[in-house]
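I have placed the structure first, in the form of structure tokens, so that the comments after it can refer back to it.
A single protein chain has been removed from this complex, and every other one stays in its place.
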Amino acid sequence: MTDAGVTATLDVPRDRSAWLGVVARQRELSLVAIMVVLGALVSIAAPQFLTVDNISQVAVLASIVAVAAVGEALVVITRNVDLSVEAMMGLVAYCVAVSLENHMFGAPGAILFGVGIGLVLGMINGFIVTILRVPAIVATLGTLSIFRGVDYLVAGSHQVPRSGLPPGFTDAAHNDIFGIPIFVFIAVVVVVVGSVLLRWTTFGRQFYAVGSNPEAAAILGIPSRLVVFVAFALCGLMAGIAGVMYVIEFGTINGTSAGGYTLQVVAAVVVGGVGIFGGTGTLAGAALGALFLGFIANALILIGLSQFWLQAIYGLVILVAVSADAYILRRLQRAASLNRSR
Amino acid sequence: MKIRTVGRGLALISVAAVVFAACSSSGGSTAPSTAPSAAASSGASAAAGAALKIGYLPKDIVNQYFAAAKTGIDKGAKESGSTVIQVGPNEPKADLQVPFIKDLTTQKVDSIIISADDKDAVAPDLKAAMAAGIKVVGFDSSPAVGAYNVFVNQVDFSGVGVNLADWACELAPNCTGDIAILSAAATATNQNAWIDLMKKTLSTDAKYKGLNLVDTVYGDDKPDVSTTQAQALLTKYPNLKVIVAPTTVGILAAAQVVSAAKKSDTVKVTGLGFPNDMKPFVKDGTSPVFGLWSVPDLGYLAEQVAAKLVSGEIKGTEGEQFSVKGLNGDKPYTIGKDGVVVLGPAFRFDKTNVDNFNF
Amino acid sequence: MTATPAVAAPPRAELNGISKRFAATQALDDVTLDLVAGEVHALVGENGAGKSTLVKILAGVHQPDSGTIALDGQATPINGPAHARALGIAVVHQEPRLFPDLTVAENVFIGHAPARRLGVLDWGATRRAAKALFAELDVRLDVGAPVRGLSMADQQLIEIAKSLSVEARVLILDEPTASLSAHEVERLFTIVRNLRARGVAILFVSHRLDEVFELCDRATVFRDGRHVITTSTSELTTADLVRHMVGRSVSLFPKVDTPIGDVFLEIEGLTREGVFRDVTFDVRHGEIVGLAGLVGAGRTEVARVLFGIDQRDAGEVRLDGAAVSFASPSAAMDGGVAYLPEDRHQEGLVLDFSIAQNVTLPIMPRLFPRFLVNAATERAVANDYTEQFNVKMTGVEQMVGALSGGNQQKVVLAKWLASRPRLLILDEPTRGIDIGAKVEVHRIVSELAASGLGIILISSDLPEVLAMSDRIIVLHEGRVTAEIARADATEERVMFAATGNLAADPVDTHD
Partner (left out) sequence: MSAAVGPFTEGRSWTRLLARWETLLLVALLVLIVLGNALSPFFLTSGNFGNLIAALMEVAIMALPMTLIIIAGEIDLSVESMAGLSSAILGFLWAAGVPMEVAIAVVLVVGVLGGLLNGLLVARGGLPSLVVTLGTLALFRGLALIILGPRGVSDFPPGFTEIGFGHVPGTDIPWPFVIFLALALILGVVLHRSWVGRQVYAIGKNTGAARFSGVRVARVKIGLFVLTGLIAAVAGVILTSRLSTSRADAGQGMTLTVVTVVLLGGVNIFGGSGTIPGVVLAVLVVAVMQNALRLAGVSVDVQSIALGLLLIVSVVIPTFAHQAKSAVDRVVGGRPPPADSVPRGERALS
């Protein structure tokens, strides 16, 4: 799928709207381009920026957000939103950590356990939205505090130290497969698999159909409710994976783990060019959005700008991204409508 | 420790509850692991009013630091036959802490033991509590002067500043090179105080002139943020020698990052941390030296002071003396200026002694 | 495509005694229709004649209250849109129902895209197939582009391609040419003809009589939800057809002749790029100026500019000699312009506001200068205007959503009169309301004119335009093609002008 772009019929004179069309349809490319330029500039100020170590570090951290963002993107594409991501991640993270600490399972078992919990939580969201008919934003606002509450309840003041986890488990983050950190590998796999399903299966296309024009979808007999439910379930699943990755990366887990991730995840999705009104955007975009935010955070620190600036700059990035989308869309629609006059 | 295993057990029960019984709040009553004594004791206290009733209000009830302190408080409570109500927010936020003071006042507890998230934010309500005849004991992080009867300080602040400087000096090869600070939240009162004192020590004492403090970053006492910050430090300052983290969350994160990055032999980590957390890093040479006070003892002392204040044995006036058995080598404590009692010097942990501690 | 032309076979689709009632209105009353393979069957009638209801029933959107549908002789109830498609019934809707964010190719094949093993969609094949279809239609479309922003015409063609892709056995074209240019219409007709050659049964719903004669083999006329006649087009003249469509027993309420005042609104060379161009006419006090033309001819668009919703690219509008340009509806209202919009539910009314609240909404600031709403005043004002139009209601506190279409429309009128306009623009004021209400609306409108108000009446309902207007301005593809005085206005003249022909050659209408 292409981003919220518009290209008029072939008989459009190739006017200035043409390049806009390209930009709009190739959000991924433009993000990468921006990152390259940004990277170049930063590395002038801070040479360490372009070192393999640094980049892989950024990528590793970003891939956690990226995986969660893929799940969020699935939901947003269907014209919904899931604000409970951070709570799901936190709960999963603690459950995994504590089960390992108490040798309930081996590493694989614990990972499955965590992902499973994520799936269940996601299904709860899906149930509340599609069966109980609660607007997604309200439902997930509610489950955000419910899941977090359960997390506190389960964790109490207990903190699982990294030493409590089986050695080797927590090193996984830094192992790599032919030079690619395993986390990045996971993120890429998630994005590729997800994109394939969205792009090349009928059911996948229905995600876009439901988000793009619910009425038409209904007339075509597309099972909107099922699609939305699945979207939320998968979002939970992704949050589960991200939660496990969180444990592996940070080791020290307590009831507050993963606090504040929802903002990052939604920001990544928006910056990645997934339209908040559904029907547009790609998983790759969302993942790149996550990477982009990670890069900015890292760059700020390296060029010696106090971390107090980070929040403000995140905010600006979101505003700029969404404004740019709207601007491009408007320009192209204008172009198309003018082209209509004969 | 006992608390921990209990915690885990409850945790596992509730985990099961999460997975199978989804999010029914009924789970709440069955697993009050955050406030083990809360529901029970408030009920009891309502019934048997005679017993000494102490409200324990940490910055937040998630941080294991305060859980450790509570073990000490409970120990003391058992001895002085008092009941403890633990209340508090999930996150260390001033505005979240205040309501609990009001509630404790309403519940007419005999004494409040508090670690103030923001010394001024809690002051008005604590004063109100004192006006209502409640003895207020500050510990760990002090409320504003005048808003407590006695403040039990874990350690002499300036002492910590010097300690941090010393350890950094000790770990930096012949006391020279770049060092950086990884602190808690930018607004954390204690850490900021210690950092200032450490900076002063570094700048004033010629002994430290070789040390070059390059940066101070904030990990918000969150493992993930701290980790990110620590990693950034390594990248940003290639010839960094020491990371000083005066926070239990920060030092752990920093140590993990350094040892994961296999830089344990070039970059050292020190600061304030739990022996249990740091043992592996003491052993692998990432963090040969760090410090902390006995947190349970801190809680224990706070409880004893509270009891003595209520019983009238002490008033909290400067110069008063009292002794607590098992603490300070059974030598008496003296209440200092502004009603401050100092637990004692910080412990210095290294491979020789770290295994003897368990908290 | 292997549809064997079945000539002697039973009709592809046969509807018998179909009736359908919506809340207040009887949309269809015991109508019959049969569609034969290899034939183009025209369905004509005015607005509200029941054409689109019938289409929706065939498409499975509505279920008939009574009557039977038989396909190839088999009685087959149509349970829903999906079922209809499965039965080989394809509908090209007037307003395309596409997915703006999906590509052209995908929209064409949504639901039945070519797939490889394991249900993996084969985009290559999809694109190729789509390209082929459009080649067949002689349309140049970038099948890889998203639909959003494509012109109505292009979307229309995508709908048609869609129906080709499912190899429909019954194809319904619901006013497909409404928004197509002459060239595109020709293109479409060629397509339809070779579909017919392939033995598809085609139902062609249209306003444009000339098209009916050009394209269709048989024609069925509906009027007020009833079946009037079905006959071969070769046995019909335009005049007959019009008589069948119009010749209704209920007479419209003709405008009472009132002295026409001076010009107070002058529109000169008004242009909005890509929508309409160089529109010039004027309106006098007490005059009703009909704005006729086919759907998409630019009538509503002109009104939107006059009311300040859209902005013009060129031209001038003068009110009482003073050039005006309204940046917003509220500005236009202050200028004394009122606009009764085409879409009652989306633009005319707040359905779950009470009648009183709807009536006073535009005039709140004026009505309550002291900021606070006085319920009594409000009710009084609402009562005045609603009684004037005798709206059937339990009281002005009643929710508008609970009223019948006709009464809702009266509320909209009341609402706009409450704003004391000098110029009243009515856009399809009687669409979808029953005859009784229609007559009343007409009475009200002509009274308003009599009271000296200048009125612009936009309507696709020719008899209405003819009966109500002092002058008729006819638009075709955004340009004025004729200005016809009441005296010599006939359906034919208007129709011819509206379909782009010169209004000079009036056909014989003496009967």
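Per-chain residue numbering starts at 1, and chain names A, B and C are given in the order in which the chains are listed.
Throughout what follows, a residue touches a chain if its C-beta (ideal position, glycine included) is under 8 Å from a C-beta of that chain, and two chains touch if they have at least 3 such contacts.
All figures in this text were calculated on a predicted structure; none of them were measured in a lab.
Engineer: Which displayed chains make contact with the chain that has been left out?
Structural biologist: Across the whole assembly, the hidden chain touches A, B, C.
Engineer: Which is it among A:Arg27, A:Arg79 or A:His158 that touches the chain not included here?
Structural biologist: For the chain that is not drawn, the touching residue is A:Arg79.
Engineer: Using the document's definition of touch, tell me which of C:Gly80, C:Pro329 or C:Gly452 contacts the absent chain.
Structural biologist: Checking each option in C:Gly80, C:Pro329 or C:Gly452, the one touching the absent chain turns out to be C:Pro329.
Engineer: In the complete assembly, which of A:Met104, A:Leu141, A:Val188 or A:Ile303 touches the absent chain?
Structural biologist: A:Leu141
Engineer: Tell me which residue among A:Val52, A:Leu132 or A:Ile177 touches the hidden chain in the full complex.
Structural biologist: Considering all chains, including the one not shown, the answer is A:Leu132.
Engineer: Just the residue numbers, please: which parts of subunit C touch the chain that's not shown?
Structural biologist: 23, 307, 309, 328-330, 332-333, 339, 341, 343, 346-354, 357, 361-362, 364-365, 367-368, 371-373, 397, 399, 401-402, 415, 419
Engineer: Could you please point out the subunit A residues that touch the chain left off the display?
Structural biologist: 78-81, 128-130, 132-139, 141-146, 148-153, 210, 214, 224-225, 228, 255, 263, 266-267, 270, 276-278, 306, 308-319, 322-323, 326
Engineer: Under the stated touch rule, tell me which residues of subunit B contact the chain that is not displayed.
Structural biologist: Residues 23, 25, 28-29, 32, 34-35, 38-39, 41-43, 46, 61, 85, 87-91, 93-95, 98-100, 102-103, 105-108, 118-121, 123-124, 144, 185-187, 189, 192, 218 of subunit B touch the chain that is not shown.
The rule we apply is simple: only the chains that are shown with their structure count from here on.
Engineer: If each protein chain is taken as a node and each touching pair as an edge, is the resulting graph a line, ring, star, complete or other?
Structural biologist: Graph shape here is a line: each chain touches the next, no loop.
Engineer: If you average the Cα atoms of each chain, whose average lands nearest the overall Cα average?
Structural biologist: Chain nearest the overall C-alpha centroid, as shown: A.
Engineer: Kindly indicate the chain pair that has more C-beta pairs in contact than all others.
Structural biologist: A-B
Engineer: Centroid from C-alpha atoms only, then distance subunit A to subunit C, rounded to Å. What do you get?
Structural biologist: 44
Engineer: Report the inter-centroid distance (CA atoms only) between subunit A and subunit B in whole Å.
Structural biologist: Inter-chain centre distance comes to 36 Å.
Engineer: At which residue positions does subunit A touch at least two other chains?
Structural biologist: Not one residue of subunit A touches more than one other chain, so the list is empty.
Engineer: Would you pull the subunit A residues touching subunit C in the complex into a rising list?
Structural biologist: By the definition above, subunit A touches subunit C via 1-2, 4-11, 199-202, 205, 208-209, 211-213, 215-217, 219-222, 275, 279-280, 332-333, 336-342.
Engineer: In their complex, what parts of subunit C are in touch with subunit A?
Structural biologist: 61, 80-82, 97-103, 106, 110-111, 113, 115, 119-121, 123, 140-142, 145-146, 148-151, 153-154, 181, 273-275, 277, 478
Engineer: If we count contacts the way the header does, which residues on subunit B are in touch with subunit A in the complex?
Structural biologist: The touching residues are 4, 7-8, 10-12, 14-15, 18-19, 22-23, 25, 27-28, 31, 33-34, 61-64, 66-67, 70, 90-91, 186, 217-218, 222-224, 227-229, 231-232, 235-236, 238, 249, 252-253, 256, 260-261, 276-277, 279-280.
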